[in-house]
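For this view, one protein chain was removed and the others were kept in their places.
Coming up: chain A.
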Amino acid sequence: MSRARVEERVFAVLRWVVIAFLALITVAPFCYMLLLSVKPIDALLLDPGRLWVSAREFTADTYREVLRPASEGGQGFVRMLANSAAVSLGTVALTLLAAVPGAYAVGRLRFFGGRHVGALFLAVYLFPATLLAVPLFVLFARMGLQGSLTGLAIVYIAQTVPVSIYMMRNYFATVPRSVEEAAALDGCTRLQTVRKVVLPLSVPSLMATGLYIFMIAWNEFLFALLFLVAKPEKWTVSLGLQQLAGGIEVSKTVLMAGSVVLTVPVVLLFFAAERMLTEGLTSGADKG
């Protein structure tokens, strides 16, 4: 057999090995999470290696305990879900508001210093969050904004604006110039053109960007920890789960139910818009 044939066979097998391995490492942890969330804690401690849960054991008490408000002896995740949703939606609105004009200018218009501004936006993406954490921590302590969800949403703008500009500017650059020129001939000012022509045409990109921002804000942990930790009634789900996991009095299976509650919204959103999202993120990557 020639080297070419040997290699072809080896790599054909290897390809399926890699595919099986990838399926295992990406899906298994989430199945494990689901599995433990419906198991009673003693069943887990008794036989940690078992991969199924019998109908007799199956329990939804873990979810009940996680979701019930703290006043009724639960962990109050419903309120945290509301907090997380409020912060994330607020971040989406604020970021889009701040990023759309800049992304349009950088992606479409030729103006003095435009390239430098574009480079600045990209550079901001690379600034480490730790550099931001210190002054914002001090500022919030000083202004008494600790525990404020609005303050947190404003801080998140710093995390989301650069990547939003990057995603939208590539899309704005693909809106045909002729459409805008037609609008201009019909007497639209530049602002009207953007509002009535460019933005409606860019809804897919705006949605993808909005979703991505939502995911970043929903998953964020460091700033939530720095700013909200003293006020349990303002905790986001991420922070709440981490704080509970640190204690010993809550059983691991209950915390797994909490993990599921934290993960499900983001994963559902992601699957609803997967194609849109991955294309929005990597468009432009294939240009090298």
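Here, a contact is a pair of C-beta atoms (placed from the backbone, for glycine too) under 8 Å apart; a residue touches a chain by one contact, two chains touch by 3 or more; residues count from 1.
Keep this in mind: contacts and distances are computed from a predicted model.
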{"item": "Chain left out of the displayed complex - its UniProt protein name, from \"FAD binding domain-containing protein\", \"Heme exporter protein B\", \"Hydrogenase 4 membrane component (E)\" or \"Sugar ABC transporter permease\"", "value": "\"Sugar ABC transporter permease\""}
{"item": "Among A:T59, A:S148 or A:N219, residue touching the chain not depicted", "value": "A:N219"}
{"item": "From A:V38, A:L67 or A:I157, residue that would touch the chain that is not displayed", "value": "A:I157"}
{"item": "Touch list for chain A against the chain that is not drawn", "value": "3-4, 7-8, 11, 15, 18-19, 22-23, 25-27, 29-30, 32-33, 36, 44-45, 48-49, 51, 98-99, 101-106, 109-112, 114, 117, 120-121, 124, 126-139, 141-142, 154-155, 157-158, 161-162, 165, 190, 194, 215, 218-219, 221-222, 226, 237-239, 241-242, 245, 252, 255-256, 259-260, 262-263, 266-267, 270-271, 274, 278, 281-282, 285-286, 288"}
